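With one protein chain withheld, the remaining protein chains of the complex are depicted in position.
Labels A, B and C are assigned to the chains in the order they are written; within every chain, residues are numbered from 1.
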Amino acid sequence: MAYKDEQLSEEKVFKDPVHRYVHVRDRVIWDLIAAPEFQRLRRIKQLGTTNLTFHGAEHSRFNHSLGVYEIVRRIINNFQDRPHWNKDERLLCLCAALLHDLGHGPFSHSFEKVFKLDHEYFTQQIVLGDTKINEILERVDKGFAQKVADVIAKTYEDKLVVSLISSQIDADRMDYLQRDAYFTGVSYGHFDMERILRVMRPIEDQVVIKSTGMHAVEDYIMSRYQMYWQVYFHPVTRSAEVILTKILHRAKHLYETEDFTFKLQPTHFVSFFKGEVNLADYLKLDEMVVHYYFQLWQEEDDEILRDLCERFMNRRLFKYVEFNPNLQMNEWMELYKLFQEAEIDPEYYLVVDSSSDLPYDFYRPGEEEERLPIHLLMPDGSLKELSRHSDIVESISGKKRTDHKLYFPKDRLNELKDQALRARIMEILYGQGEKVDVE
Amino acid sequence: MAYKDEQLSEEKVFKDPVHRYVHVRDRVIWDLIAAPEFQRLRRIKQLGTTNLTFHGAEHSRFNHSLGVYEIVRRIINNFQDRPHWNKDERLLCLCAALLHDLGHGPFSHSFEKVFKLDHEYFTQQIVLGDTKINEILERVDKGFAQKVADVIAKTYEDKLVVSLISSQIDADRMDYLQRDAYFTGVSYGHFDMERILRVMRPIEDQVVIKSTGMHAVEDYIMSRYQMYWQVYFHPVTRSAEVILTKILHRAKHLYETEDFTFKLQPTHFVSFFKGEVNLADYLKLDEMVVHYYFQLWQEEDDEILRDLCERFMNRRLFKYVEFNPNLQMNEWMELYKLFQEAEIDPEYYLVVDSSSDLPYDFYRPGEEEERLPIHLLMPDGSLKELSRHSDIVESISGKKRTDHKLYFPKDRLNELKDQALRARIMEILYGQGEKVDVE
Amino acid sequence: MAYKDEQLSEEKVFKDPVHRYVHVRDRVIWDLIAAPEFQRLRRIKQLGTTNLTFHGAEHSRFNHSLGVYEIVRRIINNFQDRPHWNKDERLLCLCAALLHDLGHGPFSHSFEKVFKLDHEYFTQQIVLGDTKINEILERVDKGFAQKVADVIAKTYEDKLVVSLISSQIDADRMDYLQRDAYFTGVSYGHFDMERILRVMRPIEDQVVIKSTGMHAVEDYIMSRYQMYWQVYFHPVTRSAEVILTKILHRAKHLYETEDFTFKLQPTHFVSFFKGEVNLADYLKLDEMVVHYYFQLWQEEDDEILRDLCERFMNRRLFKYVEFNPNLQMNEWMELYKLFQEAEIDPEYYLVVDSSSDLPYDFYRPGEEEERLPIHLLMPDGSLKELSRHSDIVESISGKKRTDHKLYFPKDRLNELKDQALRARIMEILYGQGEKVDVE
Partner (left out) sequence: MAYKDEQLSEEKVFKDPVHRYVHVRDRVIWDLIAAPEFQRLRRIKQLGTTNLTFHGAEHSRFNHSLGVYEIVRRIINNFQDRPHWNKDERLLCLCAALLHDLGHGPFSHSFEKVFKLDHEYFTQQIVLGDTKINEILERVDKGFAQKVADVIAKTYEDKLVVSLISSQIDADRMDYLQRDAYFTGVSYGHFDMERILRVMRPIEDQVVIKSTGMHAVEDYIMSRYQMYWQVYFHPVTRSAEVILTKILHRAKHLYETEDFTFKLQPTHFVSFFKGEVNLADYLKLDEMVVHYYFQLWQEEDDEILRDLCERFMNRRLFKYVEFNPNLQMNEWMELYKLFQEAEIDPEYYLVVDSSSDLPYDFYRPGEEEERLPIHLLMPDGSLKELSRHSDIVESISGKKRTDHKLYFPKDRLNELKDQALRARIMEILYGQGEKVDVE
């Protein structure tokens, strides 16, 4: 039997807290899961620093990747005998689902920002490069790895296949909303996925939703909205991200400083500092390794690096206040100077962070990031864009919400000896009245 | 206000997937949680290598420690106005609950076995030594740290307090059964804790259970039984433990071998290899650091170390068969020789592992490990040992069950060129018939 | 000890699937639950005919009443030491919570409409009249029954007490949303009640919500919205309600018809038909009795009564189409005539039903039904109306949504012999195209 058709003698299952079981029958999938590049995802948390806010959120991307695969498997099962569905794309869909996040590194968000990296680029590299993953995919079929890479990159010609993995209601989102809700323990994130799977229908170039399932989709959109603001953009998590980012900046800066030498050479980081990251280096830098360095750096000679690492490892985070950089430029400049005066380097200790989200978007061709809208399949066979049919979705559709916060080490301010200086800083930060921190 | 009585201005809560919320009002508890020695528990998994079997089980001991604290807090709330309950012991109970696992290192079980360590010893060291934890406890009261240490060591004079933390139905067990069930996703591990908490009653020297709650306790005992055999002793998890143990043995051996030099000096491990571990060394070795070394060692010159590390990191585990070392000595000896012949070092690649559990025990004074039985409080005020009242518990009471397995790298055997040798090994391992591995 | 302060020797609990346990310690509450007028609520379903759509929804108002009591009990527990909270109102709140739905009869909605009744009037009657409930309440204190009646009627002077039982985020709504979701099995209806209870704060005349809990409230409002449209206004449920209403109309009509005699005198209904319902009659007519009559009426001589009862008992419901009576008057009139022509009495077999809901409302003084808005308590101590702070709530606030449907017995139409007549009716109902019923 051809490798691509090979089946395990008995179905294997993974016990999964979210989907109960993840089922594997294809030999190819089984082999991909066993590949080192995929096993590496066990060492990268799904939610980066979120576990410092929600202590349950310690789950890895390995976990989530299996979940996305399982959802796609179930969708395809339902599609089996539907018109428009091309059965030959089955294995391609499963592989793309399983591997879509393969290129994520540790704390992706911060690393990508500081070192100008792109996890999607590395996913492509892993799928197409000299890896076990690539070897397995090429055994399926000459050129199969490229197809998988194309689906993940959304450039694959069969847009129906692409939309299973990447759209405003895809397997990726459906898994992470439920999974992140489960592990954090929040009560948002519940929606009736089983119903959504039942009302999904393949048409030529996308997956659409039978209109009778509209309310389940509304519920999903609301879950997404709540998860973003309650979990993903939680200000305490962002505080940890801010510190993490500043550690990376500082370490890079020190590396580039002639008269500074690390006690232990930061081997794993060198190519990142130099901006010359190759695949092998990238794969080695998982979160375990990052933590190892941060632990070491707690004993480095540089005070800022030491302090920031100690904060990150022991969760001594920055406090924050609402702060709109667009409206409060003057205050910002004054604070900057006052921090300098207080000998608290504002480059590292006075940080504005902004989060914004677009909960659902209708189609706006030509815009920066085109997002495919969700279409309802009406009883008469026509398609209708979701926000034109749902009041709730209409009300949040296309509305970007942004939240700005200013982060700083309140403990350092409290220790300031110059009382007048301290008072002035506090006044700008907290105003005259309320001085209680939200925690 | 005295530090020990200090309350936070508003109650703080941690969102917890198992108990919904963990509530903190005492300043002391808040400070203990923020201490670096406690934050370190985030970097140590609650279930060691279990996540290689149940991928959801990536939760840390930090997680569990908060849970035990919360359960004790709820029990004490219920005890508040009961006779026999000494309100002055409240803070002591909460601290002991929170800190009881503080001395755990990475993969405790294997490390303790290989390096002859004892996590309880280190818990005592952290509570009594030069640590932030000790500083906080001593601020409560001179000698308070010693009291906390005594409760954890079960030597504290008020046995009622001890039994909240350590008995056959204590807060520790109640938390981990539910928590490990939640994160693995198995359906065992459910019991009606709320009911058990409601029927707990303090008497002079122990916590007893109102007899009307007996069935909830039966359910708890059965959960425990199932969790041990379905999760904690799962043979795949033990396979990973076997490999881990062998890595540590090999690394120690190499360190002690004169003509071997590690490419990178294994600084963090040196005191472990030498058997001279002090507290500072111990605290630095979390699971992040261990993974870092294992990754490095994948590139060491020693083939065995390299192979074992690569297996551990990429989950290429050993297979296993049922094997009773007491009855199958001859086979064992033959296998040992055959492995040598095949040039697969049996010291590292042919390992018997045994697990055994005593699901519930009545009191047997003078025995090696005395286990306090669970007592029911009858309607007439008398006490009755659980197994005398419950048929189910009686049936499993005092019965030790042991499971032996033999672990080996089947892939290596499959690659053997000497077909006769291979066949002979396989015959001993699998017999003539069935050759399917359970996975 | 005064009756009002009497405590049970041990706390009693009711196992509750929604709140885990309902706790009772007050003798008064225990006695009220045991009163015949309260036990009667076991014979009245919480959701009327909904179980014909969602078969799990067979739970009674007894169930829900205990739940509301339990929520109020928990809220008050949290309020215990808060400013503005008057501890003397505790028992009053508990009694009002427990008894607030006492006056509900069978299938309230339909009965009230057809017989011009009002369950709130009967609640007052039961609390103040010659009942066991009244006897218990008067034993608490002379005039206590009147106080309870006032709280339920929202006329009680302490508006804080009233708002616990009746507001846009009261114990009543919080219980039924969760309970109805649990029993129907739908995935809507989940929100973090524990968090909402924790952020509720009493002020002078109302309960407000700490602004940090806003998202939990948003989630609650969305749950409410989804439950209304997915469960409470489900068109299949409404079809059953339509038939039920028509049965009552027909029976009344026949009773008033001189030359018709029921085979069995409808004793329990007589005072309803006559419009002279007294309390004793009202209490006797539970859903068991109604079903008994409907069963009998399946064998009555009147064909319409017989058919409608047979439909109701055996769930042979009417089908429906979207139909806006305001816009489709002409079609309506034509259909009316065509039904007459077809000898299907349109008075009973061609029914427009409209449902509408206002998911959340800000305060509009002087309007027909004033609804108290939800206020957030801001960090600076000020109050802010919810919809001014929450985008989502703002988007659905004050917007009434109405849904119109036309119900009819499609089976009868299918049996019509006059094919032209049948075709014409179908054309008006379904248009030219799509003829599939949504079920």
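In this text, contacts are C-beta pairs under 8 Å (C-beta built on N, C-alpha and C of every residue); 3 or more make two chains touch, one makes a residue touch a chain.
Keep in mind the model is a prediction, meaning the values are calculated, not measured.
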Touch assignment to the omitted chain, from C:314, C:330 or C:414, lands on C:314
Sole touch to the unshown chain from C:28, C:66, C:342 or C:392: residue C:66
Contacting the left-out chain: of A:13, A:34 or A:128, that is A:13
Checked against the full complex, the residue among A:157, A:194 or A:322 that touches the missing chain is A:194
Per the whole complex, from C:58, C:194 or C:256 the residue touching the absent chain is C:58
Where chain B meets the left-out chain, the residues are 186-188, 190-192, 195, 212, 215-216, 218-219, 222, 225-226, 229-230, 379-380, 391-392, 394-396, 399, 401, 433-434, 436, 438
Omitted-chain footprint on chain A covers residues 13, 20-21, 194-195, 198
Across the whole complex, the chain not displayed is touched by chain C residues 9, 12, 14-18, 20, 34-36, 39, 42-43, 51, 54-56, 58-60, 62-63, 66, 182-186, 284, 286-289, 291-292, 295, 313-316, 436, 439
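Following the convention adopted for this analysis, only the chains that are shown with their structure count from here on.
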Farthest CA centroid from chain C: chain B
CA centroids of chain A and chain C: separation to the nearest Å works out as 44
Here the gap between chain A and chain B, centre to centre from mean Cα coordinates and rounded to Å, is 32
Within chain B, the set of residues that touch 2 or more other chains is 20
